[in-house]
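Provided herewith is a single structure, encoded as structure tokens, for subsequent inquiry.
A selection of the complex's chains, in situ.
Going by the order they are written in, the chains are A and B; count residues from 1 in each one.
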């Protein structure tokens, strides 16, 4: 591994952190700006894929408007693999806490983000995001993609 | 970004980890040694700012003596920005667990550390720390600084 790859890893981590931060600050337009124009987001089996930054902004804004009074997305165990200098995949652990607008008990999620990243003229962007779950507690969703555990 | 900045980032992360570790090991004098002599700590709106390493040691020691039987401060999503070679700011996610001396249910906090750092002759130190909260459960404090969520 080279210094160049270490720097790219740092930029990808910043991208993942920015997703969490802007989501938790209720800034859907800034969340969407982290994705490529043709990005695909798959939050789970009960939702159709969300395609493109504009649709991602709408989807995130909708959830933040209707469902969440507060959220906190803590990411760790970030594992990245490069496929050439301008593409990468990643798996990231997510521990997320959610407070609901309707007063339901706070929901917790022990999940994973499966990412694809692409380096564009404007920098690294998320080209695909798939959310899987090891488990949850009092979460507002019951159908989640599995992690692939045997 | 250069190798020099990568190394500085590493040192700042170590500083944040050392704060957590020494707090959790009930070592207030080692927590205090991570701060500049003129550092300002703002744990929340109900407390006056704590100014200076000596006062920080007293404040941390007081909490550890009177309130906490055990704590665990898990940090992630560390975002750092440099302002020249010897100053930086950071935002860090905190998931903290607390066991109370008085037998109250364990408290959990989903928070953020807002840091300022300064490089001194002895190395990087924390010059300012402000704690904000996205939410909490069974925490012994109800008034916390907000995260700035819309």
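The rule is simple: contacts are C-beta pairs under 8 Å (C-beta built on N, C-alpha and C of every residue); 3 or more make two chains touch, one makes a residue touch a chain.
Since we're looking at a predicted model, the values are computed, not measured.
Colleague: Total copy count of the complex, if 2 are in place?
Modeller: 3
To be clear about the criterion, only the chains that are shown with their structure count from here on.
Colleague: Using the average of all C-alpha atoms in each chain as its centre, how far is it in Å between chain A and chain B?
Modeller: That pair's centroid distance is 26 Å.
Colleague: Looking at the complex, which residues from chain B come into contact with chain A?
Modeller: 1, 3, 6, 9, 74, 76-79, 91, 93, 95, 110, 134-135, 137, 147-150
Colleague: What residues of chain A sit close enough to touch chain B in their complex?
Modeller: 3, 6-7, 10, 14, 17-18, 20-21, 24-27, 70-76, 95, 97, 99, 106
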